[in-house]
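Up next is chain A:
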Amino acid sequence: MTGSGNIHGFTLLQYGLVSYFDELAQSFLITMELYIVGLVLGFSIGLTFAIMRQYGGRIFSRIATAYIEVIRGTPLITQVLIIYALPVAINMSGIASLPLDWYYYYLDSQGRIAITLNWPILSSMIGLGINSAAYQAEYLRGAFASITTGQLQAATSIGMTRWQSIRHVVLPQGLRRAIPAWSNEAAYLPKYTVVAIWVGVMEFLNMAKTVVAKTFLSVEVYLIVALTFFVLITLVSRFLEYIHNRTKIPGV
Partner candidate 1 sequence: MSIVLDVREVWKAYGNLEVLKGVTFDVGEKEVKVVFGPSGSGKSTLLRCINMLNPPDKGEIYLKGKSLMEEGVDLNSMRSRIGMVFQQFNLFSHLKALENVTIGPQKVLGMEKEDAINRAHIALNQVHMMEWIDHYPAQLSGGQQQRIGIARALAMDPDVILFDEPTSALDPELIGEVLQVMLDIAQAGTTMIVVTHEMGFARAVASEMFFMDEGVIVESGTPNHFFTTPENERVKQFLHRLEVLYGGQNTEE
Partner candidate 2 sequence: MQERDFSSLLAFIITAGLPATLLLTVAGLGMGFLIGLALALIRVYAEDEIAVIAQAYENVFRGIPVLVLMLLFLVMTGWPALFSAGLALGLRSGAYQSQIMRGAILSVNENQVTAAYALGMDRMQTARFIVLPQAFRLALPGWSNEYAVVTKDTAWAGAIGVLDMVKSVDYLIFENPILYLPAILAVTIIYFVLTYPITRYAGEKMTKRLSSLGLGGNY
């Protein structure tokens, strides 16, 4: 890096980095969209697989284990690329003709089209979701496994079905216990949203790259991106820590 703080301030103004604020902010919303949908999707799938693995009997438990191990053993990037390319390949092979050029958008303050959802964005969300699910499933299962079998036997002894005892005994305790480990996954997921670059999504880092191409302020722009992610992740993990402290129950 070159120059003193003063010179940096000068170049920022001179090249008008400020004028790209709107575009960067818009792209940041895409990043947040990827993060939140990926997290929720990952939690839903992850919870399902965690229950399957811990309580699903031999076959379901095998399926869940295989899912978790395959996802954890392969890169997020190729997972997203596979999901993205799947309908493309189907179309190319002539089996079916899936629509891939749809998109949702809104018009920004200058009347430009701002896309909120299209196939690249959706495939990135799905990729983030199924990837995060494998990690979330492991944290959740670890928490479920720590609940004593005595409590499950007690639930059976008062006549609860297997599903009832999972629903009323395991989940309320297990989800609370999973919070610290799960928070780690939840707080760091924003980092992985940049995977969407690989399928051409204009998320935060991709927009930053176009700003670099126009302004040549590469170090400054990438430092801003790094700082933004760092602050976001720190805020989310602080927030989850706060939630965890608020929901503590003695002995649980």
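If you want to know what made the cut, all candidates are chains of the complex that A comes from, given by their letters.
Going forward, contacts are C-beta pairs under 8 Å (C-beta built on N, C-alpha and C of every residue); 3 or more make two chains touch, one makes a residue touch a chain; residues count from 1.
Values in this document were obtained by computation on a predicted structure and should not be read as measured data.
Novice: For chain A in this complex, which listed candidate touches it: 1 or 2?
Specialist: Here, the candidate touching chain A is 2.
Novice: Touching residues of chain A toward candidate 2 in the complex: what are they?
Specialist: Interface residues on chain A, with respect to candidate 2: 1, 69-70, 72-79, 81-82, 85-86, 88-89, 92-93, 188, 191-192, 194, 197-198, 205, 209, 212, 218-219, 222-223, 225-226, 229-230, 233-234.
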